[in-house]
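Every protein chain of the complex appears in place save one, which is left out.
Chain naming follows the written order as A, B and C, and within any one chain the residues start at number 1.
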């Protein structure tokens, strides 16, 4: 399949658990974000650089399925995928979270927009990212 | 329309903002949770009571659309809806978040299961809730 | 005693608990912040107004004692005190958190500075606050 894939890991913190003794469902959101941050870093230009250059990427949509729980101190693997090269201001990341035994815990899709800041107009993917990515599609 | 509706408010904390100067997208998850908690309280039997009785309600799916940002110190109104009466272990809440000017900021759907704890078998909506709710549908 | 006192409440969210089935100790920090925000609002000029006017109040020191745990869905009372009127850029808030049975759970002291933003020079308490507060000391 034509797509870009990136992998990172996080270790579950006590702060991220809840009284069900598992990771609180909302805490997968920063895990996905950690995955995207590393995927973007591999494009050769960090999300921080992007913001410093006046582009921000607000999240406009998020869909998550929770299949199995994660627990304190587990090392989770976050896989982040681009399944298509963005053609306008919209970019769609897919995320999968696995535990140490390779079990799939959570699946998510996160849609973001490229926007100029502070005037908030639609923008495009930076040329550096596009050049680095287009060989994958 | 036949449905159950509940309303609560939250005030945005500094901790809930991010460097875009708006509420971090992941922080709508506890806002929705606050909305559900109050909706459930109105059923005459709290979520805490439910857990004390050996039933838990893990979130299995969540879909969120982010339309407009929320800012520090704004009072947000969380509307929580049940659009159908659950017939098995699955319950679907719909949430809308509004700012003080009545603008719709965020729309979400959260699917939860009724499960026994700690043996994690599918369960049904408590009779108290069903009795309280069935007049709405 | 000569001091200023303000009271607000928060309801414990599921997200704020951890696998010890109590409020995660770090989550008292936003509770204290909620208490300060309301105390400041009573001074007749909000913290948001202050930031809009180019003054920020970074936290420079925090001391907390955890005496008893708080639990999911409890309504906590946050008391916030000023025990002296600031004379320079330094302000010291004292916080106490009580549960519904009036038990003292947590005691904290938070020191903040008044600073200009973005140039980060030491600033003084706004005159409006001082005028509103000086009758208490």
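Note that in this section a contact is a pair of C-beta atoms (placed from the backbone, for glycine too) under 8 Å apart; a residue touches a chain by one contact, two chains touch by 3 or more.
Everything quoted here is computed from the prediction, not taken from an experiment.
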Considering the complete assembly, the absent chain touches shown chains A, B, C
From A:48, A:68 or A:103, residue that would touch the chain that is not displayed
A:48
Chain A residues that touch the omitted chain in the full complex:
11, 13-16, 29-30, 33-34, 37, 46-48, 72-73
Mind pulling the chain C residues that touch the left-out chain?
19-20, 25-27, 29-30, 33, 51, 56, 58-66, 69, 117
Provide the residue numbers of chain B that touch the chain removed from this figure.
14-15, 17-19, 21-22, 24, 26, 72
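By our rule, only the chains that are shown with their structure count from here on.
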Name the most central chain, where centre means the mean of Cα atoms.
B
Two chains sharing the most C-beta contacts
A-B
Round to the nearest whole Å and give the separation of the Cα centres of chain A and chain C.
34
Between chain B and chain A, distance of the C-alpha-averaged centres to the nearest whole Å:
24
What is the distance, in whole Å, between the centres of chain B and chain C, each centre taken as the mean of its C-alpha atoms?
28
If I count partner chains per residue in chain A, which residues reach a count of at least 2?
19, 26
